[in-house]
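Up next is chain A:
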Amino acid sequence: MSQSNRVIFYFALVAILFLLEGLTNFWIFTGSWDTSVSILNMALVSAVMALGVNLQWGYAGLFNVGIMGFTALGGLAVVITSMQPVGEAWEAGGARVLAGLLIGALTIGLTIMLRTKLPKGNARAVFTIVVLVGGFFIYRSVFDPGVEAIEAVNPSVAGYLGGLGLPVLLSWPVGGLLAAGAAWIIGKTALGLRSDYLAIATLGIAEIIVAVIKNEGWLSRGAKNVNGLPRPVPNPVDLQADPAFIEAAANFGLGPVEASTLYIKLGYALLFTAVLVIVLILAQLARHSPWGRMMRAIRDNETAARAMGKNVTARHLQIFILGSAICGIAGAMMTTLDGQLVPTTYNPLRFTFLIWVMVIVGGSGNNIGSLLGAFLIWWLYVKVEPMGQWLAQISTAGLDPNNWFAVRMTDAAPHMRLFTMGLILLLVLRFNPRGLVPEK
Partner candidate 1 sequence: MTGGYGRGPDILHSCTIAVNPGEIAVIVGPNGAGKSTAMKAVFGMLNVRSGSVRLDGEDITTLTPQERVLKGMGFVPQVRNIFPSMTVEENLEMGAFIRTDNFKDTMEQVYSLFPILRDKRYQAAGELSGGQRQQVAVGRALMTQPRVLLLDEPTAGVSPVVMDELFDRIIEVSRTGMPILMVEQNAKQALEIADRAYVLVQGANAHTGTGQEMLNDPVVRRSFLGG
Partner candidate 2 sequence: MDFLNALVMLTNFIIIPATTYGAQLALGALGVTLIYSILRFSNFAHGDTMALGTVVTIGITALFQSWGITLGPLPTALLALPFAIIVTSLVMIGTDQVVYKFYRAKKAAPIVFVMASLGVMFMTNGVIRFLAGVKDINFTDGERFLIQARAFKEWSGLDQPLALRTTQALTVVVAVIVVAWLFWFLNRTRTGKSMRAYSDNEDLALLSGINPNRVVMVTWLIVGILTTTAGVLYGLDKSYSPFTYFQLLLPTFAAAIVGGLGSPLGAIAGGFVVAYSEVVVTYVWRAVAGYVLPDSLQPEGLLQLLSTDYKIAVSFTILVIVLLFKPTGIFKGQSV
């Protein structure tokens, strides 16, 4: 099969899977258009992430194991951009928190300045430590009371600063910016060293970002979650009250509730498709630009590129930031879709590893491949659980339900995902390392 036929074949396969999901409730399919579009929406968001990761891995060979962190920053961006500010909280401790953060930034800035200005030696070491320790204590003494005051403000519904009250769509680029900032810090540290170190460093920063979002109540309400994020699409209640809408829905043979959720989900799907198309076009353009060719030249032979005077580390930093920013945008999209920020849902399997499987399965280096990988793998990810249950039923049929194996099999269905995704990655890596749609 030629490359383009293959692409058509796989996309047809994906289309059939989504159609089956909507049309039939045989085996693992639910026969609900609602679920089908839900899966599609998440697949679209995942595809954006996969494009970002493909930029890093496929174009430059950078191994980012911290996608979860950049996605979570996107989620945070939605809260701080689109939620209404909590005036009371700002009054209670806003200034203190801002001042505290400023002091923290100044301390770090001063440290960096000291280290560049002063000559190497004991004096510099002493100064560094004094500034860092002193700065830290001042920061804490300013910052902590502010946090306490904010979190005391109406804790059951607020207890945080809220956001800027801007349109929610604006939070998507903001998510990209936040992720880019984090990527800059990581890239500055770990790029230019052994390739494993970037992996380890990104793994670490992701855990820390999620820890911050989980624990800094003043910022994100932490474990209390932020609910009721503004939507970029109409509200279902408004739709269900609109006679024109009800009538239109009836023409399709749908009830108002069913139609409104479907309508809203399709709205998201359109928005996401728009973003996906833009990112895809940009990624393709970048790939065929001199910049993209240089990136691949660096990936294929770093030593030679270095010898030709290319600043490999700087180029890597660029692409690492870009890729992470795309993950940040996708993270913001996802949180917008959920309508809430739930920090505890961020886990590395779903937000880091799965994206990797998508990119590798699809074909690293190939944007269309990443896209395809995202659709296929996301569909599989959703369906592995019902498949696991089905498998559990079959394998334990005739067994006493209290049998050890039967209990484990039934309990284990959710964990099938981990195992299956790991297995898929290993199989593809081994037997088809170039993926379903290889790079040309």
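With respect to how the candidates were assembled, all candidates are chains of the complex that A comes from, given by their letters.
Everything below uses one rule, namely that a residue touches a chain if its C-beta (ideal position, glycine included) is under 8 Å from a C-beta of that chain, and two chains touch if they have at least 3 such contacts; residues count from 1.
Since we're looking at a predicted model, the values are computed, not measured.
A.B. asks: Which candidate, 1 or 2, sits against chain A in this complex?
C.D. replies: It is candidate 2 that touches chain A.
A.B. asks: Which stretch or stretches of chain A touch candidate 2 in the complex?
C.D. replies: Its residues touching candidate 2 are 61, 63, 65, 136, 140-141, 144, 189-190, 193-197, 199-201, 203-205, 207-208, 211-212, 214-215, 348-349, 353, 356, 360, 408, 411-412, 415-423, 425-426, 429-430.
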